[in-house]
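Apart from one protein chain that is not included, each protein chain of the complex appears where it belongs.
Then we have chain A:
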Amino acid sequence: MTVDLSQFYQVFFDESLEGLDAMEAELLRYSAGTQDDESINTIFRAAHSIKGGSGTFGFDSIAGFTHVLETLLDQIREGQRELTNQHIDLLLQSIDCLRDMINRLSAGDDSVPDSAAQLKAAFEAILNDENELGPEPEALQAKQILEETSSLEQLADTQTLGWKVTFVPSEDILMTGNEPLFLIQELTELGDHEVELITEHIPQWQQLKPEYCYLRWVVKLYCDCTEQQINEVFEWVADECEIKIEKLQTKSEQSIPAKHPPLTSTQPQTAMQSVTQTTDSNEQIEQTKPVVNKPAKSKQADANSIRVGIDKVDSLINMVGELVITQAMLSQLFESEMTSQTLSRMKEGLAQLEHNTRDLQESVMRIRMLPISFVFSRFPRLVRDTGQKLGKKIELVLQGESTELDKTVMEKISDPLVHLVRNAIDHGLELPEQRLAAGKPETGKVTLNSYHQGGNVVIEIIDDGKGLDPVKIKNKAIANGLISASDELSEEQVNLLIFEAGFSTAEAVSDLSGRGVGMDVVKSNIQALNGTVDVESEVGKGTTFRIRLPLTLAILDGQLVRIGQHIYIIPLVNIIESLQIDPKGVSRIGGEYDVLHLRGEYVPIVCLADVFLHKADAQSLTEGLLVVVEVDGGKVGIFVDDLLAQQQVVIKSLEANYNKVEGISGATILGDGTVSLIIDIISLVRMAGVKSMATANLVSTDVNAEGV
């Protein structure tokens, strides 16, 4: 009896990828020097389970590859060898290679990336080097191999020399009156070529149907024809076959082979060999062998799935259980006779129901929240690789990794973050010599910091590099026509210019950043999430990018406030305190603008009724209440008629059917079914014209606002 193992493939792939992630993380700890005794065991175990799994499922390429890896790791674990930086480099490259292999397998493709053989050879070379088992020569050799492999890696950048066309006719193509031979002839007329016949899909003699075409071809064209020309050849048979066109890249020009005659027979042949033996060692083909089945959907499914801690699920189940009990209790009460006693019990039950519902809602929301380490975890590797490539020494500091953020927000913020971190390394940090010359430590520092502030999550990308050069930015902006030479701009305004479209300060466009996809894209991506980004920079000291994102796009705790007959919601997280104004503490600045002296701070007062042009009940400051909120580290008082309840509200979009409204971040529906608008404090303060807010060490003269 055979068991169909394919149903477990996905589990194997997932587990292997997880294992690889763990290996990578531990290896990076080694290279940072923060490893512990368990590190090598973790790496070894991960490699071991991947090897075991792949053997079971018959993925021999992975099993073979992991085997050498495991052997080396075993020796290191046993203390026979030391884990050198060269080993780490090789191991990291193999992790990439294994990921690639697994991804290909999960797409139904069992080909092996070209780097696999190179890496395997490198490992074997290390392992065979037993006579000289010592760190010195071994490291040397590993280094040589590393150089080899990295030179091979550079091939990806070499020019395109032609096309590799994989032609997989459907089995019944001959019955539709199409002749593959003609197509191949037509294809070969485009220029120098090489045709390979793939015969491995010919079935056993007993199952072979003579009318069917079981053959496939790989045609390599060494000419500068366009992809469209190739497509045109297959225009008429597009439905009866699968065509895969890939760019062909080679290291040197010499590898153009002699012409080979096209294969002339379409009949099944007994000779199961390829017509031409191609694989010139210099060849690098970007992609893969043809795949008959379409690429698996697993990747997409990945993007839409979420891994949830079992505790979160357990608490959900508990709550649903309670909800069911409450519901049962209530319906039982309805069946019994109505007395004053049942009525009070029913009241109790309803209160409990409310409690349950809220808990359940919170739990469901929590499922969407993930720690930001999900995004941060990719950076150690990125920073290491980027730093190596640029010859910069970098220390990456991750802070606030447990800050939780909504999954949708998280997914969309990761690309802008990568861009900013790369920018910090590429443009921000100087080369070691320059740093020493500037009197800074040789190793540059990039800090990723995340924390909650108000209703927002703040992510900071801090580098201690050379900072933004205001003169250079200004000149560039003038050259690009963003500003005119006569414009007087503060340093802050100059720095903000980097977010303008079409702006790039890198003098030379580097491989890593400055490809024209500039900071304007970063900014617009962040704005699309209702977030903001700003930059602080000091020449010679470093740059800080600060991204502010809403915690979640779905729910908030709100304080209901009343102005006249209008009810608004102020996000509770913004509120510091609410108080009655003592008129003695109020001073009027510039004759139009009130400031409250509150425990040593001057808090500007924003009158909500004035900003929103509503008629308020309160005629003077003593009649209403002041809600003191925190915005951007400063305090502002919002003057309202009255405070109502506090409640959790589900944020509904105003923009879905209307437009963005200044001062309003969204709407919600209150218990009585009416709509209430949620105040966007930052935008409200901007509307009120309060530009500079009170901070603890600010004196009143600093409050220069334009008035409410």
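Worth pointing out:
Please note the rule applied: a residue touches a chain if its C-beta (ideal position, glycine included) is under 8 Å from a C-beta of that chain, and two chains touch if they have at least 3 such contacts; residues count from 1.
Methods note: contacts and distances are computed from a predicted model.
Per its UniProt entry, the chain excluded from the display bears the name "Chemotaxis protein CheW", taken from "Carbohydrate ABC transporter permease", "Peptide/nickel transport system ATP-binding protein", "histidine kinase" or "Chemotaxis protein CheW".
Touching the missing chain, out of A:I306, A:A479 or A:A656, is residue A:A656. When the full complex is taken into account, the listed residue touching the unshown chain is A:G673, out of A:G79, A:P210 or A:G673.
The missing chain lies against chain A, touching residues 566-567, 611-614, 652-654, 656-659, 661-664, 667, 669, 673-677.
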